[in-house]
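Of the protein chains in this complex, one is absent; all others appear in place.
The chains carry the letters A, B and C, assigned in the order they are written, with residues numbered from 1 in each.
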Amino acid sequence: MSIKKIAITTGGGDAPGLNGVIRAVTLAACRRGWECVGIRHGFDGILHADEFEDGGTIALTPSRVRGIGHLGGTILGTTNRGNPFSYRVALPDGTFEIQNISDRLLKGFQDLEIDALVAIGGDGTMEIACQVAELGITVVGVPKTIDNDLDGTIATFGFDTAVSFATEAIDRLHTTGASHNRVMIVEVMGRHAGWIALEAGLAGSADVILIPEIPFDLAKVAEKVNQRNATNRNFSIISVAEGALPIGGEASYRTTGGIANLGGLGEWVAENLRPLVPNQIRTVVLGHLLRGGSPSSRDRLLALRFGTAAVRALEAGKKGVMVGLNPPEIHYVPLEEATRKMKLVPVDCDMIQTAEDLGTCMGR
Amino acid sequence: MSIKKIAITTGGGDAPGLNGVIRAVTLAACRRGWECVGIRHGFDGILHADEFEDGGTIALTPSRVRGIGHLGGTILGTTNRGNPFSYRVALPDGTFEIQNISDRLLKGFQDLEIDALVAIGGDGTMEIACQVAELGITVVGVPKTIDNDLDGTIATFGFDTAVSFATEAIDRLHTTGASHNRVMIVEVMGRHAGWIALEAGLAGSADVILIPEIPFDLAKVAEKVNQRNATNRNFSIISVAEGALPIGGEASYRTTGGIANLGGLGEWVAENLRPLVPNQIRTVVLGHLLRGGSPSSRDRLLALRFGTAAVRALEAGKKGVMVGLNPPEIHYVPLEEATRKMKLVPVDCDMIQTAEDLGTCMGR
Amino acid sequence: MSIKKIAITTGGGDAPGLNGVIRAVTLAACRRGWECVGIRHGFDGILHADEFEDGGTIALTPSRVRGIGHLGGTILGTTNRGNPFSYRVALPDGTFEIQNISDRLLKGFQDLEIDALVAIGGDGTMEIACQVAELGITVVGVPKTIDNDLDGTIATFGFDTAVSFATEAIDRLHTTGASHNRVMIVEVMGRHAGWIALEAGLAGSADVILIPEIPFDLAKVAEKVNQRNATNRNFSIISVAEGALPIGGEASYRTTGGIANLGGLGEWVAENLRPLVPNQIRTVVLGHLLRGGSPSSRDRLLALRFGTAAVRALEAGKKGVMVGLNPPEIHYVPLEEATRKMKLVPVDCDMIQTAEDLGTCMGR
Partner (left out) sequence: MSIKKIAITTGGGDAPGLNGVIRAVTLAACRRGWECVGIRHGFDGILHADEFEDGGTIALTPSRVRGIGHLGGTILGTTNRGNPFSYRVALPDGTFEIQNISDRLLKGFQDLEIDALVAIGGDGTMEIACQVAELGITVVGVPKTIDNDLDGTIATFGFDTAVSFATEAIDRLHTTGASHNRVMIVEVMGRHAGWIALEAGLAGSADVILIPEIPFDLAKVAEKVNQRNATNRNFSIISVAEGALPIGGEASYRTTGGIANLGGLGEWVAENLRPLVPNQIRTVVLGHLLRGGSPSSRDRLLALRFGTAAVRALEAGKKGVMVGLNPPEIHYVPLEEATRKMKLVPVDCDMIQTAEDLGTCMGR
C-alpha cells in the first residue's frame, strides 16, 4: 500500500520534545508528498470529534509546524482520559462503564482516509498502539517518558530536560543548605524507576540518593548526614524519587503517614529523619516543573531523529514497531517488545557504582 | 577615628549575592589597607566563638574571596537564631529565657579590635544593626531581602534572581497547562509584599496574580478561568504570593484550612477553586528554590556596588546608615528610616495598571 | 479627538522585548475598544506597501499576539533602511537621491484611518517620531536600545538580556583563560556608551574594562595583566566595548590597524597587547549574539510596562512624548528631550568607583 495520508497523536503526560516530533514527522511526510493530520488530545479528537470546534483534527503543514521545535508541551494537546479499548463512558444514570469503543476510532480513521498512524507516548500509549495495530491500521510508535522507564530505547526526549532542571534545582538548594546548615530534600518524578533522582543526584553532588530500585534504610541516611556534620560539612542534600520506598516496603510507609497525609516520599523522609539528625530539614517537590519548559538541545535532537525515523519506517513498509535509540543509531523494535517490561535502574550498573565510589549514600 | 579593621556579618535567610557583597567589601577594604574579618553564622561566631572550630571568625583576604562572586549563599553562613539584644538562652532546667547578651558582642568586638561593622541582612538584621550602633560601634548596613520589601532602596540583590527563576518556572508550567487544559498554580515567596508574584506573574504571562496587598475574591479568579475556557484557551496560570489572602482576611482562610493543614496559600486556592471550574488543578510551591543558585548578572552587580559603597561610606566617616539603590546612583539612608516600614506594592502603581491593562486578574 | 485605531512600528536593530511591547500595546488598546495595526519593517509597510504580500500592515488582535511575549526579535520586522524625511531613493540612472517622502507616510496614515502611532525604537526612530509628530500625527515613543544609551529613561528592554548574556560569556572565558594561562578579550556592543562592557565586566569579574567614555592607556592594561601574572593568577579577562578608544584617540587607532583591517577594537587590543605580556591572547566578539534570544524576566516586564503606559498616555491625550523608566514608576518625557543627548557612563559614577575599588583596571 502506498501512503497518502498519515495521522499523529500524542498521549499521556506532556514532555519537552513532543512538538519536535510533530514538526519532524510533518516535514518528513510532506517532503514525500503525504498529507499529515494531527489528532487533538490523544484520540479524543476522533472519539469525540463533535466536542471540538475545529473538528478534532488539525491539518499539519510545514507552515503550521514552523517554530514549534523549541516549545515545550504539544500543540495537539494530550490526555490521560482514555484508552479506546477500555473507555470510561458516562451512562445516563450518572454512573460509568468501561466500554470498547475502538470501532469509533476505526471509523474515524476510515472517514479521514488515514493510511498510517504515528503514536507518540509512553507505555500506555504504546499498548494502545499495539491494539490499534491489531485492528489492521499501520502504526509506528515514538517513545516518550520523562522517567526514562521505557524499554527498547536507551533514551527518550524529555528526560534530559528533566534531569537538567532537577540538577539546577539541586545546585540551588546546595547554597541554601550550606548557608543554613540544613538537610535539603528534593523529590523528583520516578514512580517505578529512579533515573532522574540518580542522574540529577550525581550531577548535582547529592549526598544521599534514594530510588525505587533500592529499598532504603533510613538509619543509613541519618548516618551519612551525621558523618558529614561530624566533619564540618553541616548540610546534606538528598535526592529522592517519588517512588522510593523504605526497606520493609509499602506497608510501613503507608501506616506511618504516606502520600495521602503528607506531600509524598520527600515529606515522609523529612518527618522520619528529623528525630535522627540535629539539622533543620526542608523539602522541595519539583513535580510539574520537570515536565515543562523548552527542550534541551539533546532532547530537541532526539525528537527530530525519532520523528523522521518514524516516517522512514512507514516509507519502508515497517509496521507495529517503535522507534528507539541504540547509540549511535536509531533502531526499530516490535511494539510488544517495547511494552513488555519497564527499564529500571540495574542495581549494579556503573552509575550506582559511581555513586558509591563518590561516597554517596544509596540508602543501603 | 581611622579604621584599621572591619568585620562583616550576614544575617537572616540566604540570598544570591551575599558572597558578592563579602567579596566587594573585602577587596575594597584591603585596598585601603584595612584588615577584614568575617563573623560566622550571623553573630554566633562571636556570641558562641567556642562552638566553632575556626574560632568563629574568618580572616577575609583577597585570595580568600577569589571566585566567590558567582556563588549563591554565603561563605560565612547565616542564622535566624538570635538577636543578641533578646537572645533565646537555654537554662539548666531545660527551659528558655530571653536575655540581652549584647555585652558579649561588645566584648568580642573589643577583643578582636574591630573598628567598624558591615551588617548584611534584612529588616531583622537592620534592626539589630541599629541597636549595635547605639552601643557605640560604627555600623553600615547592606540591605538583603529576596522579597524586595525593604524600604530605603529601590532594589536588593537576590530579588532579580528569584524573579527570573519564578518566571522560568511559570514558563514551564505554561506548556504543561496548555497541553492538559489545566489550571496551574505557582506559589512564590512574599509574606507581606507581592513583588515576586507580581513581577514573575507579569513576565511569565500569568492569567491571575494574587498578592498580599490586594485581598482577593475567589469568584473573580474563577470568572477569569472560565472566561478563558469559554474562548478556547482551556488553561490558566495563577501566580500566588504565599502571603496573599482572600477578602475577609486571615480568619476565613485559617478556618477553612490554612497553612497548617494544607501546603500554603497555593493549595488553599486549589482546594477552593476546584468546585468553581471544570479544569484539573495542579499546584507547585517554589519555596527554597527561589533563594538559591548563582546570582543573576543584575544581582551580582548590585552586590558589588553595595559592598564597595559600604566601604566608601566607612571611609567617609558615615555611620548608622544603610546603603541603598536610588537609580542610577547609590545613596545612604539612616538605619532607622530603612526599618521604619515595609516596602509594599502600591495598589495603584504602574505595574498593577500594566497587569490590568493586559487583562490579568488581580483578584479584585 | 477620541482614538479608534492606532498603529505600531518597530525601527532600528532588533532587541529582546520588542514583541512584549507589541503584545502589551495590542492588548491594552483592544481592551479600550481600539483597533490596532502593525506596520511591517519600520515604515516600509506604508512607504512601500506594494512590496508586501500582506499589504504592509498586520491587524494586531489579542489572538495574533498570543504567546509572543517571550520571543526575541519583532514579529513586525524592522529595518535600518529609511527615514521618510530623508529617504534614499533609487533613481532611474542607477544613482541615489535623498528625498523627503513623508507625504507618502501621511497619506498612508490617512488611508488607514490611523489616529495615533506608537513608535518603538532607538534614537533614530525617536527623531523620526518627532518629525512625524510635527506632521500632526499623535505619536508616543517607546525607547529601545541594547546599548542603554537613550536619555530620558533609566533603562530600556533588551539591555538586561544583553548584559546577562555577556556576563555568561565572560564566565565561560574565565574557565578557559584560567586553564590555559591566557588573556581572554571579549568585545561587546557599545559604540558610544560603555554600559554593557562595564556592567557585564563587573558582574563577570573582568580584570580590565575598557569603555568609550574613558580613553585607555594600553600600558596600564599590560601592567594589570603582568601584576596578576606576578601574583600567580596567570590569566586575565578584558571586557571591551566596541567603541572604546586608546588615549590619543581615533587617529592612532586607525593608523595602526583599526576596524577596517582587523575585527574591531578587541582585535586591536589583542595585537597591541601581545608584545607587552607573556600570555597567549584570544579574542571573542559577541556581536549579534547580544541582540537575540528570549528576553530576561526584567526585560519582559519592562516591555509590558512600556507598552501599556504608551496606551495609557494616548488615552490621557498625551502626545509627542516618550515613555521612560524613572524607578519605581513610569514617566513621560518630551520626545525632543529624549533625543537631545546620549546617556553615557558618567566617569565618576558609583559603578566606576566600584570597579576601581575592586581593583579592576579601567585603562586609566
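FYI, contacts are C-beta pairs under 8 Å (C-beta built on N, C-alpha and C of every residue); 3 or more make two chains touch, one makes a residue touch a chain.
Since we're looking at a predicted model, the values are computed, not measured.
Undergrad: Can you list the shown chains that the hidden chain touches?
TA: Hidden chain, whole complex, touched shown chains: A, C.
Undergrad: Considering the complete complex, identify which of A:T61, A:Q110 or A:Q353 is in touch with the unshown chain.
TA: Selected residue, touching the omitted chain: A:Q353.
Undergrad: Identify the residue among A:A7, A:A28, A:V188 or A:L286 that touches the chain left out of the display.
TA: Answering carefully, the residue with contact to the hidden chain is A:A28.
Undergrad: For the full complex, which residue in A:E35, A:D171, A:E187 or A:E242 touches the chain that was left out?
TA: Within the whole complex, the residue contacting the unshown chain is A:D171.
Undergrad: Looking beyond the chains shown, say which of A:I75, A:I101, A:L117 or A:V311 touches the absent one.
TA: Per the contact definition at the top, the residue touching the missing chain is A:V311.
Undergrad: Which one touches the absent chain: C:C30, C:L106, C:V284 or C:L344?
TA: C:V284
Undergrad: Please identify, in ascending order, the residues of subunit A that touch the omitted chain?
TA: With respect to the unshown chain, the touching residues of subunit A are 24, 27-28, 31, 62, 66-67, 69-70, 154-155, 160, 163-164, 166-168, 171, 199-200, 202-205, 233, 296-298, 300-301, 304-305, 308-309, 311-312, 327-330, 349-351, 353-354, 357-359.
Undergrad: Could you please point out the subunit C residues that touch the chain left off the display?
TA: Listed in rising order, the touching residues are 13-14, 16, 18, 41, 53, 71-74, 77-79, 165, 168-169, 171-176, 178-181, 184, 232, 263, 282, 284-285, 287-289, 291-294.
Everything below uses one rule, namely that only the chains that are shown with their structure count from here on.
Undergrad: On the document's contact criterion, could you list the chains that touch subunit B and likewise touch subunit C?
TA: Per touch definition, common to subunit B and subunit C: zero chains.
Undergrad: Most central chain by CA mean?
TA: B
Undergrad: Using Cα averages as centroids, what's the distance between subunit A and subunit C in whole Å?
TA: The mean C-alpha positions of subunit A and subunit C differ by 41 Å.
Undergrad: Quick one: report the Å distance separating subunit A from subunit B, using the average Cα coordinate of each chain.
TA: 35
Undergrad: Taking each residue of subunit A in turn, which ones touch at least two of the other chains?
TA: none
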